[in-house]
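Removed: one protein chain of the complex. Kept in place: all other protein chains.
Moving on, here comes subunit A:
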């Protein structure tokens, strides 16, 4: 790696005809890190390239435990867990516990130390090989990708860099990062970083996927007995979208990625030769066992593609058949298309948190009855803005598998030049826009709560959930006046999903504001509180969310 620019500072000191020279140098290297040298040694370094981060992923660290039998239990396949007898399992569990007995004195000492000092984090750990999770899981690795560098920071130890890797020499620009194997099994966690390189002027692009060991940053070497798969993998052409599937390939236990590429297909329609955009699907890794695992899953896999913000519609695709073509083993077909009217453009698509754990299936009301939540994992909320004056904002709740519009709402007099931000979590949709009416001007935040029925204790009559059934949610909505403009909306997620969620707004003033779900709640009553409302801990409705600095994180 070469240095872009260096500044050298030389100091001289004369002392009785002896000249002493000292120097210090400040260098900026090609990967965006800066170094400060003094007398042949590096005093400090900073990763300035983090200012241009493209994407970041949190990585949970493995636990410091004996790995053998306990993790074998976690890693066993379903067919093994069905055939093993209870007695054998009990004996296995007992032997694991006997082995863990060796750790007992250490555990007791640590317990006493935690009790006395109240300190739950591990002390500063110097060696790289011993990166472990602490008691509450606060210590994680943050893996950042910038244009040509991958950097991993530790959340404890004041964010020190654990490893970093520079890929600039190959000319790739990174786009996405995926954690394909987390740290719960015996093997180290693995991340896949995808980069795109434009290698000639015709617009031909090459996509390369790098597989890295997430704890050390090295290329991931496959373990023994697993079929070999190279740690860098090339695909011709631009990949339009990459999905991480919940499916694991059986050998390495990594998640399979589905890559949707763009391709132009020539089709003869009547007598005209037309070039149509036809997406094709490849899976990564694409060795035999992964393809076999994907085949079982393929018939229930649906996805939708949109052109993002500013586009005019959504298209939904499903997997139709398999071909013998090596380049394109799975054939996909366009199942549905939603085109919005000419004047409407998509301004926001509700993004969901990746891992969603729903703790309870209903909302308990004050009289101990239940409103069941409408939990549809295929739901996406799309906001479109019309180009008329005054502009209207249309919110559509679309099911991605079938393409139905489950709900449609319209807001009049919306500011056309302000961006709209939206987030979806569990059965809630929250969005933010600028209201530009005659007498009302200001930012507004609207909340939707989706339930299975308006009446209490009523559920859909089905045993399992399919998008092809005709049930519609009941949407209960409420709007609030919001004091700030916003750049992004996020939501808190916890391990078990029990805690009340807090919506995080990244404000235009570069601060983060946290508003609890109890405030953004459509059930807040506009009349005096009854006993049941008090049981439910509802706050009376006020149209304005207060400009309270204490909510700023």
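Here is the rule we go by: a residue touches a chain if its C-beta (ideal position, glycine included) is under 8 Å from a C-beta of that chain, and two chains touch if they have at least 3 such contacts; residues count from 1.
To be clear about the criterion, contacts and distances are computed from a predicted model.
Of the names listed as "3979_t:CDS:1", "Glutamyl-tRNA(Gln) amidotransferase subunit A, mitochondrial", "2-oxoisovalerate dehydrogenase subunit alpha" or "ARM repeat-containing protein", the one that matches the UniProt record for the absent chain is "3979_t:CDS:1".
The residue touching the chain not shown here, chosen from A:84, A:361 or A:479, is A:361.
The chain not shown here is touched by just one of A:86, A:118 or A:246, and that residue is A:246.
Interface with the hidden chain, as seen from subunit A, comprises residues 243, 245-246, 258, 297, 300-306, 349, 358, 360-362, 364-365, 367-370, 375, 377-378, 380, 400-401, 456-457, 462-467.
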